[in-house]
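Shown next, in structure tokens, is the structure this report addresses.
All protein chains but one are shown in place.
First chain written, first letter: the chains are A and B, and each begins at residue 1.
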Amino acid sequence: MRARWAWTLTVIILVGIMFSYTQDELRTTSVLSFSLRYAIPLIIAAMVGLVCERSGVINIGIEGQLLMSAFAGFFGAAATGSLIIGTLFGIGTGLIMGAVFATGAVAWKMDQIISGTIINIIATGLTSFFYAQGQVLPASTPVVAIPYLKDLPLVGPVLFNNGLFTYAAIIIVIFLQIMLFLTIWGLRTRAVGENPSAADTSGINVQRTRFINVTLAGGLAGVAGAYLSLEAAGTFERGFTAGRGFTALAIMIFGAWNPVGAFAAALFFGLTQGVASQLQADEVVDIPPQFINMLPYVLTIVLLAVVAGRVRPPAAVGKPYEKD
Amino acid sequence: MDDELVLEVTGLTKRFPGVIANEDVSLTVHKGEIVALLGENGAGKSTLVKMIYGLYRPDEGEIRIKGESVRLNGPREAIRRGVGMVHQHFQLVPVFTVAENVILGDEPRKLSFIERRKAVKEVTALAAKHGMAVDPKALVRDLPVGAQQRVEILKALYRQADILIMDEPTAVLTPQETDELLKVMKGFAASGVAVIFITHKLREVLAIADKIEVLRGGKVVGTTTPSETDQGKLAQMMVGRSVLLSVDKSVASPKEIVLDVVGLSSDNDIGLPAIRNVDLRVRSGEIVGIAGVEGNGQRELVEALTGIRKSTATKFTINDENAIGASPHKIHGMHVGHVPEDREKDGLVGQYSIANNMVLNRFDEPEFSRRGIRNMDAVNSLATKLVKDFDVRTPSIKTPANSLSGGNKQKVVIARELSANPSLLVASQPTRGVDVGSIEFIHSQIISARDSGAAVLLVSAELDEVLGLSDRILVMYDGQIVAELEGANPDRAEIGRLMAGGHAVVAEDSSHG
Partner (left out) sequence: MSSDGPAQTDLGFTDPNPTLGPKYGPVKAIAIPIVSVLLAFAVGGILIYFQGVNPFTAYRVLFESALGDSDGLLRVMQKSTPLIFTGLAVVVGLRVGLFNIGAQGQLTVAAIGAAWAGYHFDLPTVVHLTFALGFGMLCGAAWASIAGVLRAYRNVSEVITTIMLNSIAIALVDYLASRTFKEPDQPISRTPLISDSAALATFGVIPSGFVIALIVSLFFGWFLIRTTEGFRFNTVGLNPNAARYAGISVKRTIVLAMAVSGALAGMGGAVETMGVVGRFEPAFNAGLGFDGITIALLARANPIATIPAAILVGILRTGANSLQFETGIEPEVVDVILALTLLFVAAPIVSRYIFRINAKRKSKSKGRS
């Protein structure tokens, strides 16, 4: 039922894009590129939430994980003069934050929501305190155009002429889709998220599975954070993740806890934002900038209100595993 | 029966906060032997086998599997040594297929990928070999309870268990299904598998066991064989005193209709029809029992009648008052008491004191509050009285409910529901997981409620309970009432047949494939 609804919407959007492309090539391309750039961190962050929730852990601390790794990525790169080292700093910080969150939410069996909130507050505190002004990146991240593919009409410039993180995001989504539904890791992870006690009695170590998955998901948050400061913004400001970690959770829900579904949902988000900004810039409509800023948040709430009742989260999500 | 010793347990002790679940338990199991663990609820049967399966670690004692002393760090190690377990509460992932559930944790693989086709083939072959019909590609959540149990058994067999533990497997089955399962177990034993069979039903033990171990209060109180004993002796060993195997009650004298339901229908949690066109009438002064295998709509029926679940009906009145679409609050206001089937989840707030639990659905009545402010003196004095009247064993009325034993928790619920003098009492599984002493007490309370004029609707998966308490019995199958039996001594076998859907009208229904 929901799937058909989603497919219909997708087809309408695709037809709309095609039509718009015949009318105005340049603008369409630029809106789509904007949309993709907007969607990339959301996609990766949604994968963080997805891996955690498929294992039965709600990760409300994605926001803090993004913030910390964006911070570490930026200042790491600025201090060492190397974007690669900066990226590694970002990912390493993400892994550490993942492990810290896993320690609270999994190992100590604390309330998962509160554990995540602690992560967010700690991240805000640390990044604010250690924030230093006047740092710059050694260089901007390279844009890699894929030969031949980049010359395709529309998809070429939009999809195949991007920074490395963008390709990484797409690969991560496909990789996770395969991992989750075709591999042993996926079967066990889903079992742990659906019925941990069944997994336990089948000989699967529930706590270890959760701990590892949540920690690795933190590494993904590191990728997203590094993307934000190194590729998307090229800088770091206090609190500049601006709620993306939460929007990502909403995107994960719209995607019904499927990587590819979440990818589509994130693109839809990006597209809405892209179209609105373009309309604003072209002065087609006179929307105050504050309302453009509000758009992703309002959209999140509206879509959640429509979708949340219809999709089913992993059954054991949110509950620390206790043997009865 | 072979002489080879496959499992030897000596001096096992397991303590939980406040309880010694197992104390110095010793046990031997031979190849191809069926050992019955008999004991009433809370005797420690599940705890014992969970230690053998590696789910709990014993505080003291030794477990030897096939001669080797083991310290199990989890089910994985038990599985590796050939121990398999069919759990009292099925350990299945509802959204996975049968095949996925069976292979989980021991998947046929190529690199890291699951070999799905091979899995389906293996499961099909395994099921065929043991004569257990299941579709490996079906989702477990779509299967009836009996089939889910077959999946549990297949799971153990797939791991090549030669010590098979079955924890109360017959609790969810019809008498016919039970007989079939007993036959399957005999087959396992004949092929050399050692079976540990847990139950509290004496008949089954006598029918199948090679050896009977009786547990009481966490200790082994006797070891015997079916040829040396009988039901009376076993019951006495189990409970520690002689027990009435039947309920003592006078003949009912039904009066006016209290609950009148025509054409009641309702959906289950995933939106599929769960009860269809149920007609039901309960009179003041009678106990109407609903017999049926769990999962045939009893839960939804109870929830619909108490306003918790949305339902449709042509007629639904309580004391001639319309109750269609009424909220739980409104229905409670029509003097309906409800003993929910899952008391911990739905009947009590574990962190609340006994006193607060005693008024959980009445705290806002004028007796216990004035202008929105609670009258704690009234609450406490009611609680003090009920604790005494209903023999709740507790240090104080301020004790949190979750520190009580199962039987005392249930007494709190029963006390609360009966103290409001309901004109209709809906009691769902009123004695599940309760010790024998409490069972007798709860039964007598239900009967005295009937005698003082309440209409009682009893739903129980224990056929003996339904038979013992009811003045009239309805059999439920696949969301419908398929038969009504009156009279003092209905035929067990007949009811069993009806519970399994053996009624001419609904025999071949489409929904169970």
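What we mean here is this: a contact is a pair of C-beta atoms (placed from the backbone, for glycine too) under 8 Å apart; a residue touches a chain by one contact, two chains touch by 3 or more.
As the structure is a computational prediction, the values presented were derived from the model and not from experiment.
Of the chains on view, those touched by the hidden chain across the whole complex are A, B. Contact with the chain not shown here comes from a single listed residue; of A:Ser30, A:Ser82 or A:Thr117, that residue is A:Thr117. Across the entire complex, the residue among B:Pro94, B:Pro108 or B:Pro328 in touch with the chain not shown is B:Pro328. Remark: the residues of chain A touching the chain excluded from display are 58, 60, 104, 108, 110-115, 117-118, 121-122, 124-126, 128-129, 131, 242-243, 246-247, 249-250, 288, 290-291, 293-294, 297-298, 300-301, 304-305, 308-309, 313, 317-319, 323.
Where chain B meets the chain that is not shown, the touching residues are 15-17, 50-51, 54-57, 59, 73-74, 269, 306, 308-309, 327-329, 331-333, 338, 340, 345-353, 356, 360-361, 363-364, 369, 372-374, 376, 398, 400.
Methods note: only the chains that are shown with their structure count from here on.
Centre to centre, using the average C-alpha position, chain A and chain B are separated by 44 Å.
Of all the residues in chain A, the ones that touch chain B in their complex are 182-185, 187-188, 190-191, 194-195, 197-205, 315, 323. Considering their complex, residues 53, 55-56, 74-76, 79, 85, 87, 91-96, 100-101, 104-107, 109, 112-114, 155 of chain B touch chain A.
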